[in-house]
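Single-structure report; data block below.
Then we have subunit A:
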Amino acid sequence: MFERFLKVLTSSVIKKQLMGLTGLLLCGFLLTHLIGNFLIFVSPEAFNTYAYKLTSTPLIYVAEAVLMGIFLLHLGLAMVLTIENKKARPVGYYMKQPTGRGSTFASSTMPITGIVIGIFIVLHIIHFKFGAHYSVTYGDVEMRDLYRLIIEEFQNKAFAFGYIVSMAFIGVHISHGFWSAFQSLGFNHPKYTTVLRCLSTIYAITIFGGFSSLPIYCFLQGVQ
Partner candidate 1 sequence: MSSEEKQLTLNLKVWRQKDGKDKGQMVDYTLEGVSTDSSFLEMMDQLNEKLVVENQDPVAFDHDCREGICGMCSLMINGQAHGPESETTTCQLHMRKFNDGDTVVIEPWRARAFPVVKDLMVDRSAFDEIIMAGGYVNVNTGNAQDANEILVPKEDADLAMDAAACIGCAACVASCKNASAMLFVSAKISQLALLPQGKLESDKRAQAMVEKMDELGFGNCTNEAECEASCPKGIDISNIARMNREYFKSAVVSKS
Partner candidate 2 sequence: MTKKLDGKVPEGKVTEKWDNHRFKMKLVNPSNKRKFKVIVVGTGLAGASASATLSELGYNVDAFCIQDSPRRAHSIAAQGGINAAKNYPNDGDSVWRLFYDTVKGGDYRARESNVYRLAQVANGIIDQCAAQGVPFAREYGGTLSNRSFGGAQVSRTFYARGQTGQQLLLGAYSAMMKEAAKGKVKIHTRREMVDLVVVDGKTRGIITRNIVTGEFEKWAADAVLLCTGGYGNVYFLSTNAMTSNGSAAWKAYKKGANFANPCFTQIHPTCIPVHGENQSKLTLMSESLRNDGRVWVPKKQGDKRAPNDIPEEERDYYLERIYPSFGNLVPRDVASRRAKESVDEGRGVGKTGVAVYLDFADAIKRDGEDAVRDRYGNLFTMYNRITDEDPYKTPMRIFPAVHYTMGGLWVDYNLQTTVPGTFALGEANFSDHGANRLGASALMQGLADGYFVIPYTLGNYLVTENLMTDKVGDDHPEFDKCLKESKDRFSRLLNVKGTRSVDSFHRDLGNIMWERVGMSRNKERLEKAISEISDLRKEFWKDVKVTGTDVGLNVELEKANRVADFLELGELMARDALERNESCGGHFREESQTEENEALRDDDNYAHVAAWEFSGDEQTPIRNIEELSFDNVPLTQRSYK
């Protein structure tokens, strides 16, 4: 019985479906993350209070663990799948050309964009989660002044630029990944798939545009 379970779990289809599912969850996370970040535009207080509320509940550890788990699963599966895929063709072609009717720039660069995103996430956590710990007090509650940290970090032009470039990688990754996840999960329909592929692009642009607006805004804030 367990053997059967393992066989199913390690089958190409289920691996792909887990890949898609974790990808979609990460997409969902990105969207909530983005919406939260938009509070920067409202006021430092709004943003900092949001961050404080989010981190002051003990549930955050569970949430972080789950998110970490999803991310690691996505990453691990990506590595396993990529290694398997390489092994499936031990002798390569002398010449290989895309047909121009199938693969796209995004689809053919998933592992590369994925690696860049992985590095970005590590840097991102180092910079912000484990970055300078400023304090600020609203009313009688003292909390971390993340707003200040963000503004400061984005004064560094190279850093802001790097951030935007990373967002471009995420956008490219999502533009294929979002649609692709649905395909892996078995959703493909003559009418709706075209819509879904459009949605995939729109989602990718939203994530890229939304997150890129932050460093620009923050940079301009500091210039004042």
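A few remarks follow.
FYI, a residue touches a chain if its C-beta (ideal position, glycine included) is under 8 Å from a C-beta of that chain, and two chains touch if they have at least 3 such contacts; residues count from 1.
The candidate set was assembled so that all candidates are chains of the complex that A comes from, given by their letters.
Predicted, not measured: the structure shown is a model, and the values here were computed from it.
Taking any copy into account, the candidate from 1 or 2 that touches subunit A in the complex is 1. Of all the residues in subunit A, the ones that touch candidate 1 in their complex are 7-8, 10-17, 81, 84-85, 87-104, 107-108, 110, 176, 179-180, 183-190, 193.
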